[in-house]
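With one protein chain removed, the remaining protein chains of the complex are shown where they sit.
Think of it as A and B in the order they're written, each chain with its own count starting at 1.
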Amino acid sequence: MDTNKKTFKRRTMLYIPGNNPAMLQQGSVYGADGVLLDLEDAVALNQKDAARILVSHMLRYISYEGCEVTVRVNHIDTPFGMDDLKAIVPLQPDAIRLPKVETVDEIRRIIQMVEEIEDEHELPHDKMKIHVMIETALGVQNVYDIASFSARIDAISIGGQDLAADMQLVKANDGIGIDYARKQIVMAAKACKIDVFDTVYVDVENEEGLREEAEYIKKLGFTGKAIINPRQIEIVNEVFTPTEQEIRKAAKIVKAFERNKKEGIGVFAVDGKMVDAPVVQRALRVLEMADIDVAEI
Amino acid sequence: MKNILQREIPETLEGIGELEPFQGAFTKLRKGWMEEKKVPPPNKATMPHSSKMCSNLKEAIIRTKPRNGMTVSFHHHLRGGDNILVESIRILAELGIKDITLASSSLTSAHEPILPYIKNGTITQIYSSGIRGEIGKAVAQGVMPKPFVIHSHGGRVRSVHTGNIKIDLTVIAASAADVEGNSTGAHGPSAFGSMGYAVIDARYARQVVVVTDNIVDYPCVPQAVTQNFVDYVVKVDSIGDPSKIAGGTTRITKAPMDLQIARLAAQVIEHSGLLKEGFSFQVGAGGASLAVAKYIRKIMKNKDIKGSFLLGGVTSYGVDMLNEGLFKSIFDVQSFDAAVSSSLLTNPYHIEITAGLYANPFNCGCMTNKLDIVVLGALEIDTDFNVNVITGSEGYVRGASGGHSDTASGANLTVVVCPSFRGRIPIVKEKVHTIVTPGESIDVLVTERGICVNPNRPELKENLIKGGIAIKEIKDLAAEVEQITGKAKPIENGERIVGIVEYRDGTIIDVIRQVK
Partner (left out) sequence: MELKLKAQAGSFESSDVLIMVEPQPQGVGRKIELESIVMQQFGDDLLLQIHRDLDAYGIKDIRVIINDKGALPPTLSARLETALKRSAGLQTGTLI
């Protein structure tokens, strides 16, 4: 196990409506780990063209330094999907997010299209990542096959609002109806060893409700959560950032692991508790989430 | 001649006289005394049991024997709800008085109806800590024959002491007063809290009129202004619009940008080394500045830190922190909402102070000198950390010096919070249009795109870096902003000087030229 390997931190992904210049130009300053520039549900049907063009120009002009940039395009079977891909793929944001994916056939068609566009522009196939959103009952049933279809897919996400609608749930906000889907999607992501994001929390005024939901989905195994208002970032970041006690414990475990590795010992004890590879892995994850460089501990 | 900040200051200016260029924040104070002579307060006498009551404001003003060329002063504690200033000017104009110097501690949107009197020569000069809106536009365009003077709250006290502002008449609005003129803002239907700016005027004005909508049985308690300084008392139906004088409570902004900047500023304060047991603190009353208090409150609770005092313009948010025991006391020169007035009235640790105790540089120690941390806003800040809080992007006057330079010079840690650009207008830039507070007084700038530490505070920079806070050079930030917004064309000014900006020690830190 290499204790120095780093990955992207993805606690909070802030949705930004693709046709809103004021928000697009400021997106990266609110402390979210990533921004989701949205061409889909946050854009009115008669402004899809305007949003696509605006996001294209913004991506070329604004530095979203320190933020992972993902563009959510429209579904390929809508009148906008193809145009979105043709405009966005050549700009190679960190990732594109594909909404309402239900079947392997869909993801095959989309990725084929993406790679054709990349070939046209002589771009590599392995730079821009793909995020898949599961937002229907059929998608939930097919989630592992979809998520494992391509190595480019490095995260999947649950779209709670659309899923609740698809399931014909009347009262959706308590999360009971989509609980099975959440767990199923987490399991598929873990099986594919990729990240998994939770859906948005729509009641912006309810900070306690957001905190409870964030704590719950952290326990389920989610990597992070999509955010619809900058004011939600701090709470979710807090929930997903380890406490000082957790950090101290993790540092102790990793230090002990490094020491024992040199002596060829695989399993050892810290504070009277057995430590093996999975424990070390979790400890590394804690340090990573706390922005602590393993080399410095 | 040029002052120490390389701003061109004329040696004399018609309508003002000789100007002394700014020489650095502490050059004059280091001497230990004020060189200018103090003028004595007026000597008066009253016969026992004579009445001060007048049947209306006009009668009171007539009895003060107004004359052409007089200086008339007001406080701005009624903020956007004030009726008294406008009404007094209207009466003076009706009496045919011309060439008035208006010395209000500040001017707000409520005062816009005086604009015709500025244009017709009733008012020919203004001394104020702030000018905004249509008045700010008109004076920048040069409608007044004499230059206006922008002073700080502390600097105004000095100007009254030296006779630079020689008040012939002060009209003091109070929310409660008795027949002798003992008065307060702490209670009554139009309660507005502290009367800190009015007290100095009451002492030095040739004639003092107290106006209230609420005559109480003698004696009025507490007494911000006492009867021995008051000539006349008037009962009026209304001193203003109570809903605009003091709205219920001040809410923390919900604007994501302000909150983000405030959050960063709180992190800076947390790691500055100054957020410790017994610290003193001041924030502004709105936007990102007030929002910093929200995050500081949280940090103080988490780390179990108790502060010494809160200072300045006080909001209900500060009162909440006092009531929670987070601070031992509040020193209140100006209150911002209804909840503050009741706290001022009932809590002995919520103390009303005068502008002199608050910020006058020439005494044995104003409260701003005791400040540990202050958070201030800015309309513009330059790469030498000089701050403009008075002129807007088109060159019009649209802000207030207020206590900005007073608190900045006194505090151990002065934090400026502002966005790096607004709309397309750069805020962090190479050169500000008007300097109000010198860069030497500013320790750290917090924007959404970066945090910059004044190079004269290396130990602060080190503390922040140790605390995991990324620091940017202010020149790099300004360049980054220019890359986003493009380079703004400078404001086109005429040569004529229409206003001057006085530093708190009375020297001239900048001038304001006519907008074309």
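The definition used in the following text is that a residue touches a chain if its C-beta (ideal position, glycine included) is under 8 Å from a C-beta of that chain, and two chains touch if they have at least 3 such contacts.
Predicted model only: the values in this text are computed from it and were never measured.
J.: Among the chains included here, which ones are touched by the excluded chain in the whole complex?
T.: Taking every chain of the complex into account, the missing one touches A, B.
J.: Given that one chain is not shown, which residue among B:278, B:467 or B:486 touches it?
T.: Within the whole complex, the residue contacting the unshown chain is B:486.
J.: Per the definition of touch given earlier, which of B:56, B:308, B:393 or B:514 contacts the omitted chain?
T.: Answer from the full complex: B:393 touches the omitted chain.
J.: Touch as defined at the start, partner being the missing chain; which of A:16, A:35 or A:54 qualifies?
T.: Only one of A:16, A:35 or A:54 touches the chain omitted from view, namely A:54.
J.: Which of B:32, B:48, B:325 or B:423 sits in contact with the chain that's absent?
T.: If we include the chain that is not displayed, B:423 is the one touching it.
J.: Name, in rising order, the residues on chain A that touch the hidden chain in the full complex.
T.: The list for chain A reads 20-22, 25, 46-50, 53-54, 56-58, 60-62.
J.: Going by the touch rule given at the top, which residues of chain B touch the chain that is not shown?
T.: 393-394, 422-425, 484-486, 488-489, 491-492
Convention: only the chains that are shown with their structure count from here on.
J.: If you average the CA atoms of chain A and of chain B, how far apart do the two points sit, in angstrom?
T.: Each chain's C-alpha centroid was found; their separation is 48 Å.
J.: Under the stated contact criterion, what part of chain A meets chain B in this complex?
T.: The touching residues are 25-26, 29-31, 62, 229-231, 234, 291.
J.: Which residues of chain B touch chain A once you look at their complex with the stated criterion?
T.: That would be residues 254, 256-257, 259-260, 263, 448-449, 468, 484 of chain B.
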